[in-house]
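I'd like to ask some things about the structure below.
One protein chain omitted, others in place.
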Amino acid sequence: MEFIDILARIIPPAIFFASPLIFTALGGVFSERSGIINIGLEGLMVMGAFVGIVFNLTFHEVFGDATPWVSIFVAMVVSAIFALVHAVASITFRADQVVSGVAINFLALGVGLFLTKQWYDKGQTDMVDRPFYTIDIPVLNKIPILGDLFFSGWYLTSYLAIILAFAAWFIIYKTPFGLRLRSVGEHPMAADTNGINVYAMRYVAVMISGALGGLGGSVYALTIALNFSHATIVGQGFMSLAAVIFGKWHPLGALGAAIFFGLAQSLSIVGSSLPLLEDVPQIFLLIAPYVLTILALAGFIGRAEAPKSLGEAYVKGNR
Amino acid sequence: MFANRTVNILIPIISVLLGLLSGAVIMLVFGYNPLKGYAALWTGAFGDAYFLGETLRQVTPYILSGLAVAFALRTGLLNIGVEGQVFVGWVASVWVGVAFELPMIIHLPLAVLAAALAGAFWGFIPGILKAKLGVHEVIVTIMMNYIALYLSNEIVRNVITDGKDRTDSIAPTASLASEWLAGMTYFSRLHWGLLIALFMALVMWFLLNKTTQGFELRSVGFNQHASNYAGMSVSKNIVLAMVISGAFAGLAGAMEGLGTFGYMSVKSGFTNIGFDGIAVALLGANTALGVVLAAFLFGTLKIGALNMPTVAGVPTELVEIVIALIIIFVASSYMIRWIILRFKKEGK
Amino acid sequence: MEYVIEMLNIRKEFPGIVANDNINLQVEKGEIHALLGENGAGKSTLMNVLFGLYQPEKGEIKVKGEKVKITDPNVANKLGIGMVHQHFMLVDTFTVTENIVLGSEPKKGGTVDIKKAEKEVKELSERYGLNVDPGAKIRDISVGMQQRVEILKTLYRGAEILILDEPTAVLTPQEIKELIGIMHSLVKEGKSIILITHKLKEIMEVCDRCTVIRKGEGIGTVKVADTNPTELASLMVGREVSFSTEKTPANPKETFLSIKDLFVKDVRGVDMVKGLNLEVKAGEIVGIAGIDGNGQSELIEAIAGLRKSESGRIKLHDQVITNLSPRKVTQSGVSHIPQDRHKFGLVLDFPVGENMVLQSYYQQPFSKKGVMNFKNIYKKAQELIDEYDVRTPNAFTKARALSGGNQQKAIIGREVDRSPDLIIAAQPTRGLDVGAIEFIHKKLIEERDKGRAVLLLSFELEEIMNLSDRIAVMFDGRIISEVKPEDTNEQDLGLMMAGNTPQKAGGS
Partner (left out) sequence: ACGASDDGGDSAEGSGGDSENNTENSSENGNNEDFSVAMVTDVGGVDDKSFNQSAWEGLQAFGEENGMSKGEGFDYAQSESDADYTTNLNRLVRQDYNLIFGIGYLLQPAIEEVAAQYPDTNFAIVDSGAEGDNVASILFKEHQGSFLAGVAAAKKTQSNKVGFVGGVDGALINKFEAGFEAGVKSVNADITVDVQYAEAFDAPDDGKLIASDMYSKGIDVIYHASGATGNGVFAQAKDLKKNNPDEDVWVIGVDRDQHEEGAIGEDNVTLTSMVKRVDIAVQDVTDQAMNGEFPAGETIEYGLNDDAISLARTNEEALSDDIITAIEDWKEKIINGDVEVPSTREELETYVNSL
């Protein structure tokens, strides 16, 4: 039974850690599947966190219990619009997609902090009054073992993240939209000759990635950080990007990769008090998640094939 | 076709102007005086010899981290791990700086070399994984950043020192600091590292554009199959590219360790020298000269910005926004080019 | 008779170049109409205008007598125009069906109704005798199959007018025969076809009329029945062109290349070369004839050091070069004109000049002590550009901007110039116009006469017959017979390539 205890200590935290990464990585999958590199995921998360917190602080009296949900929705919308900057630059103006993504990261942090200073007169917001709270799923949480691991102490947003991953898989692999999206990322000219509007598809994909990145950022802010400052999103976007690649540009792969990161991180913290690991110097536990990722990639994940035209601007009629 | 060269030079200039202009508009919208804001920025960066010295000091690591990113990009690799390579370079240089007693002529080069080697090693790992196993360098370098951060802290805390947060200051024989430079600039921390950085820009230019090795590196960056067909070793060149890129980044760390600070402390987060290097490289179009100019712009904006809150009340974040906009404008050169050409046409 | 397509006075400009000027093209219903012109004459451009990928600067297009504006491929599709592009527009990772239905997918409850789509594809495929597997992934099927998928794509969209841009350049003779059959069955169904090809024989065989363009300008339209290949060629090039390459009999000397019991696997680990033996002597051209997929590519890659040999040995002179690195192989005197010029032959983003020294950059006079000497490099490049008639604005132009034919000439110049002992030429004239082919053939023969050994791989029997001094027929990873071109004909060769051991050749 002790093993189950350990699992119970590792899994639920791993999931809340992973959820924001899952959302954001799914966004990355959409964007990159359409052929647009999105190194700006970090910035999209920053924007999401900023909007989520500010909205929550401002309107919590209007929306009451629904505030966090409305907040993440608004964060999605605003981040999707914000992602248009990346879309316009890299799709219409044929900007190098890495450059434009890096600019997004700068811009989001700059805008977020600038406005925080304008509106709150300080470098960080107050803590929100209405964050998300974990819940126990009635009935299901009574299932022995599984109930403890999967149906108690989770955020609803975590379930949402997992459901969305499957939804993304369905959309990308089963629907006409998904087929077109993938074709645009693999061979845009083929898509074009088949009458698919490459630019429109890519715009949509980048905006979806904005929405999901914003969702990831706002969920992070409303479950973990509870306020917004320069220290709210530091590297989660890059970890999400890593999850996209780790997961081989597949929604379920990204889901798995994000959960892997969560488990590794959780294990590195729980580890210090596990019988087996307690004598391991802390430094090894600290770097374990990152080393494990590299080992996993080198050992058995290996070569991943990116969408073929990833990173290339589509110029009509060019070869 | 119409003077392409002029257009190529005009684009970054126009982008910078557009970026600054947008910044001015933002200031206006939020009720600041843009003239005052930019005046504060200007004096903050060039107001007197001290600030000029500090600006150049800030430019120094940017040049090197920018070169690191640019070098990798020129060979088809995206090195997001410059940040981590800066860390290990910093630690290595300081370690050598405090651990040995040697005459300067040996000590300083040794410390600088140690930084380059450490950075190179940190680049070697993602390089070899990419070359031999096809592991995507972006993930590995992201992971290596975190490992570098935590490992550096551990080394400072438990290897170089005995549980302290900060190493001792390096021996003067390993220091890049210069009383003469400091004296000229009212005690700014301008140090000889600037010469190293500029020299390295020259090295990168020469290596990539003038040597057979550079030819191979660029060739592999563009087309691995053709390079292999032409008898070049693809994996050797990938590893080499990451190693050289890492070495540049390690040197950026040495600038901090041996020049600006003279010690290494436990860090609670990234320095951003490496991440900013990505922007510097991209702004500089991945060329050596471009990187130097972009680093100069970056350093100016960053140092100048510190003066904006005190003097003009403008939050420093405004500069982040301006930088982002400049990057976007440069990236969207297609649009600017189009506008310039249209302008010319009508002018005729 | 009414025209299904009329393109009148079309002009299309690209920055700095007029690709089409004042071109007229009129296609009758139910005919196969050839479009002929040199590389870069503007054929693909004209067709891309018709298909809505480019907008013409001038001119008008009529479909079935009605003036139309084709703003994008969607409009073209609706007008019943379908196009099979020179470079296939297929998504490698998708299945045949997915590629075909992409953009007009049958739906069921918001999802792609793959079952229905596969059924439709199957039906369509059977109706025209195309014989494709709807579930196969594009990257797993042969080029010929891929082309059928392209044709199915247009048919699925109800195309009445099909544009085929150089469909035969990438096909084996067998596949070409089948394609011609398909074209006939399409025309029988009342469809019209515009066919672009550089092979005059094909035009003579299947086309009703032929429109010729030269350097972007329309030269005119002729009835195929009233003309002959020589006339067509001179119309297109603007001068006389000789077809059969003139050459003196070979004078083979010592053995340069000898291969013994060679085994090579392909990427998937399947044996492709299975105990092959072959010799090539100085002063002769040995042509390898065979149907694609019988191990030819693997053989050549193994010789060039690009692929590992499992066992056996490859010798150049007395030196064993089995499994040497490409660099070592090159240094020991082998040149290689690769089959896939974009993938292997060129760094497209390098200037033409630097591509000219892709293997020799590290040697004097192009570099000294590791430092490049660009003056010498570009001097050399200019010489090669002049000698091999590579049409490029200058040596500093990126290789990407050159037409395929000119890219090929650049590669050939580079490879031949290194004065190798052995030249491996893999499909050296694929996709080139007759003028360019003539030039390249001449060059290869010149090299032979200088005492070099040439190993030629081609899927064009005509090229093999014309150029080779000795033909080695490759089947299932082995050379199953060797014949002299004068002792055989295309018919017999075709039989041998299908695996039949020859009675006549063996008996002599």
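Letters are used for the chains, namely A, B and C, taken in the order the chains are written, and counting of residues starts over at 1 for each.
The rule is simple: contacts are C-beta pairs under 8 Å (C-beta built on N, C-alpha and C of every residue); 3 or more make two chains touch, one makes a residue touch a chain.
These figures come from a predicted structure and were not determined experimentally.
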Displayed chains contacted by the hidden chain, counting the whole assembly: A, B
Touch with the missing chain holds, among A:V234, A:L295 or A:V315, for A:V234
Could you tell me which of A:Q265, A:T293 or A:S309 touches the chain that is not displayed? A:Q265
Identified contact with the non-displayed chain, of B:F261, B:F298 or B:F329: B:F261
Positions on subunit A contacted by the hidden chain, ascending: 8-9, 12-13, 16-17, 117, 121-124, 126-127, 129, 131, 133-136, 153, 220, 223-227, 229-232, 234, 236, 265-266, 269-270, 272-273, 282, 286
Subunit B residues touching the chain left out here are 31-33, 36, 40, 44, 48, 50-51, 54, 57-58, 150, 153, 157, 163-166, 169, 186-189, 256, 260-263, 265-269, 271-272, 302-303, 305-307, 309-313, 316
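Just so it is clear, only the chains that are shown with their structure count from here on.
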Tell me, please, which two chains come out on top when C-beta pairs in contact are counted per chain pair. A-B
Whole-Å distance, subunit B centre to subunit C centre, using C-alpha means? 47
Expressed in whole Å, how far the mean CA point of subunit A lies from that of subunit C is 45
Roughly how far is subunit A from subunit B, going centre to centre by Cα mean, in whole Å? 28
Mind pulling the residue numbers of subunit A that touch at least two other chains? none
Seen from subunit B, its contact residues with subunit A in the complex are 26, 30, 73, 78, 80, 125, 129, 133-136, 138-140, 142-144, 146-147, 150-151, 154, 269-270, 278-279, 282, 315, 317-325, 327-328, 330-335
Residue ranges of subunit B touching subunit C (in the complex, touch as defined): 1, 209-215, 218-219, 222-223, 225-233
Within their complex, state which residues of subunit A touch subunit C. 170, 174-176, 179-180, 182-183, 186-187, 189-196, 308, 316-317, 319
